[in-house]
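What you see is the complex with one protein chain gone and the rest in place.
We call the chains A, B and C, going by the order they appear; numbering starts again at 1 in every chain.
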Amino acid sequence: MTDTSHRHVPSPGRTGLWLFGARGSVGTTAIAGLAALRAGVADATGCVTELPGLREAPLPAWGDIVVGGHDISDAPLHKNAEHLAEAGVLPGRLLGAVAPQLSDVESELRAGYDPLTHQGAAVLAAQRMSGEIVAFRRRNRLRRVVAVNVASTEAPAADSPEQHDLAALEERLHDERATLPAGVVNTYAALSAGCPYVEFTPSPGIGWASLRQLAERMGLPCAGCDGKTGETLLRSVLAPMFAERALSVLSWSGTNLLGGGDGATLADPAAAASKLESKARGLAELLGPGVAAPLHIDHVADLGQTKIAWDNVHARGFLGTPVTLQLTWTGYDSALAAPLVFDLTRLVAMAHHAGQRGPLGALGCFFKDPLGDAGHRFDHQVRQLHEWVRATAAELEGRDS
Amino acid sequence: MTDTSHRHVPSPGRTGLWLFGARGSVGTTAIAGLAALRAGVADATGCVTELPGLREAPLPAWGDIVVGGHDISDAPLHKNAEHLAEAGVLPGRLLGAVAPQLSDVESELRAGYDPLTHQGAAVLAAQRMSGEIVAFRRRNRLRRVVAVNVASTEAPAADSPEQHDLAALEERLHDERATLPAGVVNTYAALSAGCPYVEFTPSPGIGWASLRQLAERMGLPCAGCDGKTGETLLRSVLAPMFAERALSVLSWSGTNLLGGGDGATLADPAAAASKLESKARGLAELLGPGVAAPLHIDHVADLGQTKIAWDNVHARGFLGTPVTLQLTWTGYDSALAAPLVFDLTRLVAMAHHAGQRGPLGALGCFFKDPLGDAGHRFDHQVRQLHEWVRATAAELEGRDS
Amino acid sequence: MTDTSHRHVPSPGRTGLWLFGARGSVGTTAIAGLAALRAGVADATGCVTELPGLREAPLPAWGDIVVGGHDISDAPLHKNAEHLAEAGVLPGRLLGAVAPQLSDVESELRAGYDPLTHQGAAVLAAQRMSGEIVAFRRRNRLRRVVAVNVASTEAPAADSPEQHDLAALEERLHDERATLPAGVVNTYAALSAGCPYVEFTPSPGIGWASLRQLAERMGLPCAGCDGKTGETLLRSVLAPMFAERALSVLSWSGTNLLGGGDGATLADPAAAASKLESKARGLAELLGPGVAAPLHIDHVADLGQTKIAWDNVHARGFLGTPVTLQLTWTGYDSALAAPLVFDLTRLVAMAHHAGQRGPLGALGCFFKDPLGDAGHRFDHQVRQLHEWVRATAAELEGRDS
Partner (left out) sequence: MTDTSHRHVPSPGRTGLWLFGARGSVGTTAIAGLAALRAGVADATGCVTELPGLREAPLPAWGDIVVGGHDISDAPLHKNAEHLAEAGVLPGRLLGAVAPQLSDVESELRAGYDPLTHQGAAVLAAQRMSGEIVAFRRRNRLRRVVAVNVASTEAPAADSPEQHDLAALEERLHDERATLPAGVVNTYAALSAGCPYVEFTPSPGIGWASLRQLAERMGLPCAGCDGKTGETLLRSVLAPMFAERALSVLSWSGTNLLGGGDGATLADPAAAASKLESKARGLAELLGPGVAAPLHIDHVADLGQTKIAWDNVHARGFLGTPVTLQLTWTGYDSALAAPLVFDLTRLVAMAHHAGQRGPLGALGCFFKDPLGDAGHRFDHQVRQLHEWVRATAAELEGRDS
């Protein structure tokens, strides 16, 4: 990859990005942000795939990506974009430049599956949605469509056979009295439509073994779970630092303050449980068991799109002396997430182009709770990503010549 | 190194640790701490060389290390240890257990070189000190003596020929009217005595090319400069995180509050300049030029041995949205430093045993301003350390069999 | 009060301090700390009644205070003191000096009332305890005994008639099948013994109107509830600042990390609820309704006696611009509480000496959830305290002359 100027590797070509939860904060930021990138009125700050060593790979160009999606809300995209502009996430001056593209995407959005109001077997919804994605692919002459879940977080489900076994899941999908999480029905619909799948939330979905069986059967790659945008990102670089200095971490306490839609969802303790579980797993892997790690997510509506995380790390060093680290991270959640959605779409498109299937462990650096075997250490994850991109690009190059 | 149970690599054998500044906070903590390790009343928390992947290497055992040193103060070690116990660095219950070993080390301490009071050419002091180190080695039947500078920080010197050329330096050393920094005279004395040299402060010393020429000529390894124990350690893991997420860091502001001896020294702006320079170099390398990075070191006597660092990082993410990170690091400076002094002694002893000479770039993870080519990224430094230890151990093993 | 040198106001004389929860962290710190004050090996830092304007009042001298108490634990005081010394609350060098006094107090401790193990009507326990307090008063020839509750926090009770009506409460006390909170039984016992009562926790007790009826009937002063030692203290000075600057506070989010005994108790959500309720009331009074105020108390055992509070205040200023304040407060809970226990004992003794009865609103500055009409503003509370002390002292002086 050192000299890439003369390569002629074909990019994966026109690629669809299908957003479950397209009208939410992350969805709208991604749609408006991509429009701004294509219009040349924003730069790619925050996009990992624009870094040296990655940007030379055969990835879809910004202009190759076409967006559609499902959402249970029908609030107009342009209204959502205005709200995000008021909240400081989108610069107000961009609204005009992206309006035409927002209008195009608006025409590609369809009604999502809502377990609270759906009548009949869930499979009917899945089939309808699957058909809509296929029609989107054909209508826009796309080589492939990558589905990404950015809908509101759902509660984790109690253990049950349909999580582990595809046949059991399909039985439930056909059961008129059964209720299934939206994330599960969405994943089933996307995979059935032949779409690689990215789980950007901790909701039930590709985290279920049964749905990964379907991905394998369909020959599709997948990635997840739960985008790593703030506190967990910091933990995945700082916890290894303590370990490499042989300092003994005793407790790692955290508080997350969130406004906006995501915060409201997580005010429901059941939904928050999902998030807290995926956060806790990482810390235990990085530091071993026995580290006290109380963690809270609070909905603080007046913070708007801002999220604030505070962590208190208490460790012991030589001769039992105390070491403490306190950190406060403040950012706009949607603006941290949107560029990673682009990265994942481009990388998963490349993987699909290269014929890879199943969980893409090499994308672990993007997730709080990574599928595959990347582990939680950020430095290891980043190295694995670079190596995988290099190898996949080389393979595609070889195939092409 | 995966199966190390049957190796019979001889350790580097009885090793001296010669501390310049032995009676200071770091020196006393190292002396008392090593005594506690040898007496089995403290564990090796904070010692990197006790981590898996490193502890299997042929390193001197705790019991193999004998300590001596120079200091311009003559305050008794046991008094200094009591002060550190009052300040919370040494657990009071250890004082009794380590008293006999403190007394042994006391008998191996000699008067250091003080540029303010020294009469005559500096080389006379260097020769006297060199002879004292050689006598220490013989008296204790040591295979080698590793010299480590933990004395108070000295101001950086204006550029001059003796920094770059050994002949020019030796001329100055013989000039009766010339004053040279203590760190320079100490380094010259140690190298002349055949000792590998570790610079744990930012003072003038092995950072001078002229002295590295002497190390090369003597066939000695060396390492430095300025132990990385707190704020800079955090920066070397966090700055790469921002870079890997393609976030644009605009400013990284810092304040350090230090009590104790080191703080008092750094209350002198000239001495602080030395520290600030070595800190700034790292940030520029990690994030590129153009990042505003105001930095202060304040002496706050009432903090005792505690140091507190506060950093404010201001970055821009996607669509120009702000991301901020604020962190507060609190620890006992001496207790963070002492185990790294042990690590460096052991690793440099192994390098000397293996016949390595010149700057050991692979020890970069221990320093704010590393000699050699390790760069400032902590993850790269750690990997380089592990690879070097593995390779050096393998070489010693091969030589031995 | 400007010239106090020639006053001859008799102090309230020998005063008992009866601690419910005497063997806990606050109890032990108070007992050992008072012993240190009497032995002249500690100074009165942290004692409000030693400030100018208060120390001139006719208060019991340190040497006039004799301690006894109840506890459901029987762990020896000297052991508890050793644990506190290890945790850094008590300087180790004091242990020897206070040992004889600890031993004296040990002989004045009796078994407390434990609702989980008590057999029969609670009134039997109350009568037994009341008798023990009376015996303590006589044995030590005390003018009065001030009872202070520093036992572990109990959960708030659902509303019920016995909280509002003394007759209903006494009926319950005689009901063999009824279980009453320990705080209620302790308060009943103390008041029945003729003791003024101070509630230093948020547990059920003098906060019940029924028990205040008893205090009135017995002609006894009382004070409470819940000692204001950290986060709430800060809030009671900072919230008025925002108000006086006409800044509009939108949210005030808080996290408390506690180790030690109090933390373990508060890990029980029911007990924490009690604490959270008393904290929330103050903020609402200071800033009005509508301020979001999520608040957590986490037990983090490795913090030992340390408590850390983090608050994030989000406000709006002129033109809707944001203002944020984040604060981190770290201290030893028991060492913050103990001197206030002394202050309350002295002040309540003076009130009793002056014949005051019922809730002492002028002591509001000591409490998170003050009885009486002091409000929550710290500046108003402090002024009220000074005025009340001046007036009470003047009255006693007048009576005396």
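Odds and ends about this structure:
Heads up, the rule we're going with is that a contact is a pair of C-beta atoms (placed from the backbone, for glycine too) under 8 Å apart; a residue touches a chain by one contact, two chains touch by 3 or more.
This one's a predicted model, so the numbers in the text were calculated from it and none came from an experiment.
Screening B:Val41, B:Ala243, B:Val300 or B:Ala354 against the full complex identifies B:Val300 as the residue touching the chain left out.
Only one residue in the set B:Leu250, B:Ala273 or B:Ala354 touches the chain that does not appear here, and it is B:Leu250. For the chain missing from the display, the contacting residue among C:Leu142, C:Ala193, C:Leu220 or C:Leu238 is C:Leu238, taking the whole complex into account.
If you put the missing chain back, the residues of chain C touching it would be 29, 33, 36, 42, 44-48, 50-51, 88-91, 94, 233-234, 237-238, 240-241, 243-248, 316-332, 335-336, 338-339, 365, 378-379, 382.
Listed for chain B, the residues touching the missing chain in the whole complex are 250-251, 253, 255, 257, 292, 294, 296, 298-303, 308, 310, 312, 314, 326, 328.
The rule is simple: only the chains that are shown with their structure count from here on.
Per-chain Cα centroids separate chain A from chain B by 43 Å. Here the spacing of chain A and chain C, counted between their Cα centres, is 50 Å.
Between the CA-based centres of chain B and chain C the separation comes to 50 Å, rounded to the whole angstrom. Touching two or more other chains at once are residues 326, 328 of chain A.
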